[in-house]
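Everything on this sheet refers to the single structure shown next.
Note that one protein chain of the assembly has been removed; the remaining protein chains are unaltered in position.
Labels for the chains are A, B and C, by order of writing; each one numbers its residues from 1.
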Amino acid sequence: MIPRYSRPDMVAIWSPETKFRIWYEIEAHACDAMADLGVIPRENAEAVWKAKDVEFDVGRIDEIEAVTKHDVIAFLTHLAEHVGSDEARFVHQGMTSSDVLDTCFNVQLTRAADILIADLEGLLAALKRRAIEHKDTVRIGRSHGIHAEPTTMGLTFARFYAEMDRNLSRMRDARAEIATGAISGAVGTFANIDPRVEDHVCDKLGLVPEPISTQVIPRDRHAAFFATLGVIASSIENIATEVRHMQRTEVLEAEEFFSKGQKGSSAMPHKRNPVLTENLTGLARLVRMAVVPAMENVALWHERDISHSSVERNIGPDTTITLDFALSRLTGVIDKLVVYPENMLANMNKFRGLVMSQRVLLALTQAGVSREDAYRLVQRNAMKVWEEGKDFKTELLGDPDVTAALGVEEIEEKFDLGYHTKHVDTIFARVFGE
Amino acid sequence: MIPRYSRPDMVAIWSPETKFRIWYEIEAHACDAMADLGVIPRENAEAVWKAKDVEFDVGRIDEIEAVTKHDVIAFLTHLAEHVGSDEARFVHQGMTSSDVLDTCFNVQLTRAADILIADLEGLLAALKRRAIEHKDTVRIGRSHGIHAEPTTMGLTFARFYAEMDRNLSRMRDARAEIATGAISGAVGTFANIDPRVEDHVCDKLGLVPEPISTQVIPRDRHAAFFATLGVIASSIENIATEVRHMQRTEVLEAEEFFSKGQKGSSAMPHKRNPVLTENLTGLARLVRMAVVPAMENVALWHERDISHSSVERNIGPDTTITLDFALSRLTGVIDKLVVYPENMLANMNKFRGLVMSQRVLLALTQAGVSREDAYRLVQRNAMKVWEEGKDFKTELLGDPDVTAALGVEEIEEKFDLGYHTKHVDTIFARVFGE
Amino acid sequence: MIPRYSRPDMVAIWSPETKFRIWYEIEAHACDAMADLGVIPRENAEAVWKAKDVEFDVGRIDEIEAVTKHDVIAFLTHLAEHVGSDEARFVHQGMTSSDVLDTCFNVQLTRAADILIADLEGLLAALKRRAIEHKDTVRIGRSHGIHAEPTTMGLTFARFYAEMDRNLSRMRDARAEIATGAISGAVGTFANIDPRVEDHVCDKLGLVPEPISTQVIPRDRHAAFFATLGVIASSIENIATEVRHMQRTEVLEAEEFFSKGQKGSSAMPHKRNPVLTENLTGLARLVRMAVVPAMENVALWHERDISHSSVERNIGPDTTITLDFALSRLTGVIDKLVVYPENMLANMNKFRGLVMSQRVLLALTQAGVSREDAYRLVQRNAMKVWEEGKDFKTELLGDPDVTAALGVEEIEEKFDLGYHTKHVDTIFARVFGE
Partner (left out) sequence: MIPRYSRPDMVAIWSPETKFRIWYEIEAHACDAMADLGVIPRENAEAVWKAKDVEFDVGRIDEIEAVTKHDVIAFLTHLAEHVGSDEARFVHQGMTSSDVLDTCFNVQLTRAADILIADLEGLLAALKRRAIEHKDTVRIGRSHGIHAEPTTMGLTFARFYAEMDRNLSRMRDARAEIATGAISGAVGTFANIDPRVEDHVCDKLGLVPEPISTQVIPRDRHAAFFATLGVIASSIENIATEVRHMQRTEVLEAEEFFSKGQKGSSAMPHKRNPVLTENLTGLARLVRMAVVPAMENVALWHERDISHSSVERNIGPDTTITLDFALSRLTGVIDKLVVYPENMLANMNKFRGLVMSQRVLLALTQAGVSREDAYRLVQRNAMKVWEEGKDFKTELLGDPDVTAALGVEEIEEKFDLGYHTKHVDTIFARVFGE
């Protein structure tokens, strides 16, 4: 986790304080359930709630762990300091450390997912607003980085919206993947604890009981979760790449927002770097790199080994914190992106109408000119544009063979941008609904 | 694609013949739609169906491509050889190559998904059958590779079932991710083709129209698809690892089926190698390695570049073929796995009852013995087992301090395996339903 | 392996014919060594060489393997068909299949490495030639895709040369990593075969004996080998990305060679797509994806398991074939790259001198103007360029405050491109030597 690429709410989920708070809730709810089942005395269950508003002392717990070499035992010891040794003596009964650790991890991931879902919703709002704003802002579409046919900036925003909307749906599925809890004992057989304790704890924590666990919750769930983060990160890279291209000096169709006061801006007005989206490109790699280790974590030995643990201590916080930051940063970029419609037009006209050559070619053949002749007609005019800097439409209008086949009006019509934008509304309806 | 790790049905999906057949269907259905819209003459659309039962000549198409350097043009030229040049002249009108290529790729992936779904269903059936068969076959559960508490072989199969059942659900979602088609033109604006053509073609091919495309179908879909294959592969590795562990000489709780006739088996009966599951471990890596490139493919430049193409030419066939083979191989392994219940019992008793030490410890404290004393009591008997090869229960029954606290019956009860299996039915009901 | 991305020499290394030829040589040389040691009769060793010029019948070997289910035994059976059953009876004595398989794999990798080394040398020659050709071709250097300061096209080629020269050196190291052989028996103890057999076979095949093997040659070697291919692929992506940027419509400082006859080129002269370098970007991903599985292959169980085998059957041929093709394709791209020096100048002057603003700023402060004043002076002239389209130098020369501080001559000097290229020779000497 790199502080400069993090936001406090997500960081808080991964703090020791939050972790111990969740551990506490798991233990306290488990005691309630055991009391309900008559396994432990009611008063002992109630006593645990005395610590309800206590802020656990992380330093003290660390101190105890330094002696016991066991984090859950250290916490329980500290809890007993608040609840009373005797009152606390049934806490954790029949449970195994992983019951607490795994269930807590999934609570944290679920909360992280909630933030990421909210992030995506925020990003979608920004994308939708900019899409509508620039629905008819014509720019050249490019394949292979080369001018192809006209499109609109609104469609660009709309396709990013559609992509992020899919990511929102994936993120919700991913949240469901890891919204399970397990209180099932050393090898998942409930030998020492009633399954109804698991039901109760999960219910209270907003989780679903894991149908079958083995001390640990199966890691295919986490693999699917982190893979989803990797897909979302890749979409961030996709949008970031578009912005970086738009901002490059020769294109300059948009710029990341640049506050007037920012040093150097006006003495070197050409030197405004798309550093936010470049940064997002790197952050995407960081989120993505967790996918393979999360998949390698699936094949634990027998009922569990602990190889996944160090991996998750890292990627749990790091990827969610980084992705939260990246989504937020991207939302800001989209929200404040400075769009230059006039440059879009200028770029489109860089080759003075040549982007329409394919349309003209098609029109000629449709008008009955043979493919070979049509090609030759287009070519001889295109070459004058390419080599002598002439204007394509002007040349065509001055070529009697062309006007004979198409007529002035039809030639003019071929250069009408409305031809290319006529289905924008259809597409918007598909993406944003009516 | 490695022939020895492939099966014919999946391979067929990726053959040139299948590809050209799908291209043909896309073009023919598109012509129908255009005829319906009055864009092209009905008879030209109908003429295309003359080639309905033609087997396209791949060699001939390659020959043409060698000249035209363009695969779609080569195919269209060949198609015209069957349909007639004049009749075929409206085929592909207003379309771009990617309309055909991307839609075809998604048809292939969808079909591949169908096979993988069937594979998973087959695997689930095998896992369920073996789970029920071995529901009560007791074996030791292991954490860290070390004996923990008893569980049953049925629970092992059941957890693999639950995991693969999640994978089935993920695979269905992944199928939906890529079951889209696009006939939207050079930059996705439908400038030269009516969106209703796309509707019709998609409908005929069992696809959903891509809401917004840009010459290409957005690659976040494919990233999500291949990520899902990676998760499934990781689950395969998980099961394979369990089998490999069970078969190792010292454990020998199960073996991959070994036909009597197989060379060397009876002269060296100890030397039966779990080569199928080792192989599955490697195949899992091959499927998984496609995940990151599929994610790198998402960030195409502007409306498209072609960097994703070579990647997909490889990972499209290779991962689906490998995963199909792996699922099928795994199903065979599960189906025919030779299970040795007696070895399971022998292993569990390797340390003559010591696996029950924790239960005894707990019982002593619950009987009112202090934690320290209980620990000391267990320890002194455990050490006789560990160091002198004694039997744990016998020692406990002979230790008056222990019998004073627990009584003979309760000690006996602590060694009752039924204690550990009492919730197996509950778990089975969760996993398999009532 | 995708046929269209492969070249015959590299493909041949991975053919069954080549494999069986290498197996044969290993076995025949091993027999020689055993005869020298008096372990087998000399005439039996000599008899094996009867098959020296035989082309082994792959179909026949496959046929036998279908029965024996063992590839090495199938080969040995076929070999006996040529040599004579009795004469061949000492072939493979004391050896294990992996002795043949692993040594053969390393021979193949070594030969593949030789081709890749030659590829890199060819690429270096092309890069050097173009670097010298364009040593003084000025273009704007860009950071963040934004104009920074002038550099030269020669320096661009030179830095790619330096990078690929490092790759050549890495490739040579990688070759040494896997140029080992092992004939050490079932667990590497030489129990059934004299270590001198290994010495002899390795010597004949141009390998070094693996100091300690365990049936298999340790896979850290292969991990290092494939990691090196991944680094080289990343450098290919680096160069490809530069070309793609240069060719994009708005930049157009270079184009991949486009033969006159290539369809569509002259009717749509603006539509020349950098498809080769886009393709190289994808191929780089394919090579890179083998790195992690190769690393996952390192941790084999005990003396060996076979999980690495399926991985290597894939990545052995696929990555070397793809990288060979990619290096060759890149060499062609560099060799024939059409460079547009006039466009480079035009791009540099897009903002009429503004790229020199930093130099002017520095000059003003060095002339004693305070930082704040210097900034203000540059800013007010820069803004006229940025907002009104004026020429920067003209504005500066017309600003009495600026001319007071710097003088006309010094202002002129600040726009001298020679200032930026004065160390090009120094850098060339560093890269190419004197």
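Heads up, the rule we're going with is that a residue touches a chain if its C-beta (ideal position, glycine included) is under 8 Å from a C-beta of that chain, and two chains touch if they have at least 3 such contacts.
Keep in mind that what you see is a predicted model, and the values were worked out from it rather than measured.
Student: In the complete complex, the chain left out here touches which of the visible ones?
Tutor: Output: missing chain touches A, B, C.
Student: Touching the hidden chain in the complete assembly: which of C:37, C:212 or C:404 does that?
Tutor: With C:37, C:212 or C:404 as choices, the missing chain is touched by C:212.
Student: Among B:128, B:142 or B:159, which residue is in touch with the absent chain?
Tutor: Checking each option in B:128, B:142 or B:159, the one touching the absent chain turns out to be B:142.
Student: Of B:354, B:369 or B:427, which sits in contact with the chain we cannot see?
Tutor: Of these options, the touching residue for the absent chain is B:354.
Student: Considering the whole complex rather than only what is displayed, give the residues of chain A touching the chain that is not shown.
Tutor: Residue positions of chain A that touch the missing chain: 2, 4-5, 68-70, 244, 262-263, 273, 275, 278-279, 281-283, 285-286, 288-290, 292-293, 296-297, 301, 305-311, 313-314, 318.
Student: Considering the whole complex, not just the chains shown, which residues of chain B touch the missing one?
Tutor: 140, 142-148, 244-245, 247-251, 266-275, 278, 292, 296, 347, 350-351, 354-355, 357-358, 361, 375, 378-379, 382-383, 385-386
Student: On chain C, where is the contact patch with the chain that was removed from view?
Tutor: 141-145, 148-151, 155, 158-159, 162-163, 166-167, 170, 173, 177, 185-192, 195, 209, 211-215, 218, 220-221, 223-224, 227-228, 230-231, 233-235, 237-238, 240-242, 245, 281, 288, 291-292, 295-296, 298-306, 358-359, 362, 419-424, 426-427, 430-431
Throughout what follows, only the chains that are shown with their structure count from here on.
Student: Rounded to the nearest 5 degrees, what is the angle of the rotation that puts chain A onto chain B, matching CA atoms?
Tutor: The best-fit rotation has an angle of 180 degrees.
Student: Looking at where chain B touches chain C, is over half of the residue numbers used by both copies, so same, or under half, so different?
Tutor: same
Student: Where the CA atoms of chain B average out and where those of chain C average out, how many Å apart are those spots?
Tutor: 33
Student: Quick one: which residues in chain A touch 2 or more of the other chains?
Tutor: 142-145, 148, 245, 292, 296, 358, in rising order.
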